[in-house]
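One protein chain omitted, others in place.
The chains carry the letters A and B, assigned in the order they are written, with residues numbered from 1 in each.
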Amino acid sequence: MTVTEVSVGWVPVAAALLLVVAAAAASLDGALAARSAGQPLGGGLLTPVAETARLFGQRRRTTAAADLPLQRIGGAGLLTAALLMVAVVPFGRWTVADLTVGIVWFNAMDVLVWAAVWLAGWGPNSAHALVGGYRFLAQALSYELPLMFALTAPAVAADSLRLGDVVAAQSGLWFVVWMPVAFAVFCVAVAGFSVWGPLGAPIGATTAGGVLVEAAGVDRWLISAGRYALLTAGAAFGATAFLGGGHGPLLPAWLWLLVKTAGLLTVLVALRRRLPVVAPERFAAPAWLVALPLVLLQLLVVSVVVVVQA
Amino acid sequence: MTLQTMLLVAAALFSVGLYGAISQQVVVMVMMGLELMLNGVILAAAAFWWFLSPTPDGQVLLLVVITAMTVEMAMGFAVATLLHRSRQSDMTDMATDLSR
């Protein structure tokens, strides 16, 4: 199965698809929230629509001595990074950008989130928002290095940094089967750069909302939508790099990718309410002392397997 | 886009960085100047690579420049932290006695 690059005209379609899947994730989260509050599930399903309507009608909040340009760049950065991430993910036979270094590109885009979240925290000139920004960088320093090595594993196994080749290399066996540690680390990192669930301290209640504390109206919508979009882009990348991408029986490749992405996304969304928020400083020791050596071992195993097979 | 124009841009980046590295008083700002100079070096190396000799060796050189930049940053931050802790200052002028 070869991957072909589609023309530029399809870019809005790809972006819309990302947003639709992200909205579905938000719906699911709304439904789960309603259930945990003892209300009927159906009401929660419309949460993204209601939130969008509410936030678009709300006024933006301006704070004294705010650094507006940086605040705006940071606020829009999350969604931008998610869109750029998903550009290299092959959707069945098509891809928006068939980069030879797709995996490194994904990594570079998730680093852009570092800048975006910190700027969104710095911009409003508010103590709690800045604390949120700092917390994000602290936990980013913990998840980023394990993530880099986790991304190296599929690249080594596929003998290529191009995502199309990574998918092709999984025609027999999905990578998740023989690199489970890399996949687990990757999923934690997705939660990390989406500021999600256990790694949601930068926007957590302990800082009255952290980065989000001064964000209202469109600004708040951009950050929240950006988080769901990042989660979706991360799930799509995970489905591609570890879960076999478009490979599967009967259904067309693009539908398989969609199904796998939806599955991974559902797990990520559902786990949000099951796990407690980890304080960034407590996250550092396990990340550096447990996850990093484990993922390096995983990389060794993968490399040995590749060398033996060759 | 020719070799000359790329080198001109690289020279501009290098000179701006040099100005910063010489004139700034704060250690971290001096480091930003150095970084900007290396930014120019990266661009110039890429230009030479592309327009003169597009062999893998040039790419390795670029990789080494990027490595040098990381080393510079890490050591710079470490020294700045040390200076700050021992003297509550991060101005280069207040650390001149270190050269004695």
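Assume a contact is a pair of C-beta atoms (placed from the backbone, for glycine too) under 8 Å apart; a residue touches a chain by one contact, two chains touch by 3 or more.
Quick note on the criterion: contacts and distances are computed from a predicted model.
Of the candidates "NADH-quinone oxidoreductase subunit J", "ABC transporter substrate-binding protein", "Ferrous iron transport protein B" or "Two-component system, OmpR family, response regulator", the chain left out of this view carries the UniProt protein name "NADH-quinone oxidoreductase subunit J". Listed residues A:L55, A:L78, A:L99 or A:A225: the one in touch with the omitted chain is A:L99.
If you put the hidden chain back, the residue from A:V3, A:A24, A:V96 or A:L161 that touches it is A:L161. For subunit B, the residues touching the chain absent from view are 1, 3-20, 22-29, 31-33, 35-36, 39, 42-43, 46-47, 49-57, 59-60, 62-64, 66-67, 69-71, 73-75, 77-82, 84-85, 88-91, 93. In the full complex, subunit A makes contact with the omitted chain through residues 65, 67, 69-70, 73, 99-101, 104-105, 107-108, 111-112, 114-115, 118-119, 122, 125, 134, 137, 140-141, 144, 161.
To be clear about the criterion, only the chains that are shown with their structure count from here on.
Centre-to-centre spacing of subunit A and subunit B amounts to 33 Å, using the average Cα coordinate of each chain.
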